[in-house]
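One protein chain omitted, others in place.
This part shows chain A:
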Amino acid sequence: MTATTAPPAPPAQPGSSAATRIVSHIFKARETGILIALLAVIVVATTVNPNFLFSSDGFRDLLLTPSLLLLVAVGQAIVIITRNVDLSVGSVLGLTAYLTGRLFIDLPGIPVIAVFLAGIAFGAILGLVNGALVAFARVPALVITLGTLYIYRGINVAWTGSDRINASDLPAAFRGLGTGQILFIPILTIIAVIVLVIAAWVLRNLRSGREFYAIGSDPDAAHLYGLRVTRRILTAFVLSGALAGLSGVLYAARYGTVSSAAGTGLELQAIGAAVIGGVAISGGVGTVWGAAIGAYLLLTINRALPIVGIQDFWQRAVVGALIIGAIVLDRVLALRQHRKLIEAREDVR
């Protein structure tokens, strides 16, 4: 029992200034560990081959490669925090990437901003379909989004056929977004980070953001609290779809070539990034920062492994080990914390 019948005791942490609290918060945060892992990977790879970081291409790739995954992983993290999952993001990305190309081909002179808005809206609609099925039909998200993964991909294949979008179909101004830089920072990365910061702010500071956590932490309690569970879950899927849509547009800008296989397998990377970043697959725990760093770690390791001389076919295994390691670590930490909290209670008793 931490509480007593006596009149108020002094506050819990005597003498803790704001600064020390922030320091200890950073030290304890789950995201810190993974950030250190990311830095370690970069340091090791750079030691073996300085070009990994200290060449203009190396630096650019380091920032650029994970940016698309980052966007999708942020959406995925929001969905996972509500104790759901969105397996359809890869297919959503593929469809919007193709849509982007088609818009430029079929409507010559269309403003770039209109294409962005169309891609985001299209992704949001696909996400809405997922969310509606999950929230109203009360079927587990795993099954629903597995279904839409195939359906969306099927539509994509039927629509694209043997056709594909080529770089020459896209206006140069648009392609510049995918490859351009501002002060050595790729524009894509800037967009991704802006989205990340907004998402993190919303999740931390708005009621709707906190309710995502509440719903994932205990859906039954959320109902008893009178939270609008259905609406929030719907929102989470719409956000995930919209972010996948945005990255679909950016995918077209970055790669120029869009076939009907664009984005295949991305959903697993996104889930992996979120989980590695400390987002609990059972909901209620984690941050989009973690998912973002997870995305960087995942793809940076992929690029670093060949440099440190690990054979190609081991790379996937390493990524798998990383995911399992992250989950085991989280589980161990959670159990330890739970036991500590209980012990603390017994001590006072």
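Operating definition for what follows: a residue touches a chain if its C-beta (ideal position, glycine included) is under 8 Å from a C-beta of that chain, and two chains touch if they have at least 3 such contacts; residues count from 1.
As a convention for this text, contacts and distances are computed from a predicted model.
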item	value
Undisplayed chain, where the name is taken from the UniProt record, one of "Sugar ABC transporter ATP-binding protein", "Twin-arginine translocation pathway signal protein", "Arsenical pump-driving ATPase" or "Aspartyl/glutamyl-tRNA(Asn/Gln) amidotransferase subunit C"	"Sugar ABC transporter ATP-binding protein"
Selected from A:120, A:200 or A:227 as touching the chain missing from the view	A:227
Of A:217, A:257 or A:302, the one touching the omitted chain in the full complex	A:217
Residue ranges of chain A at the interface with the undisplayed chain	1-14, 205-207, 210-211, 213-214, 216-218, 220-228, 280, 284-285, 337-338, 340-342, 344-345
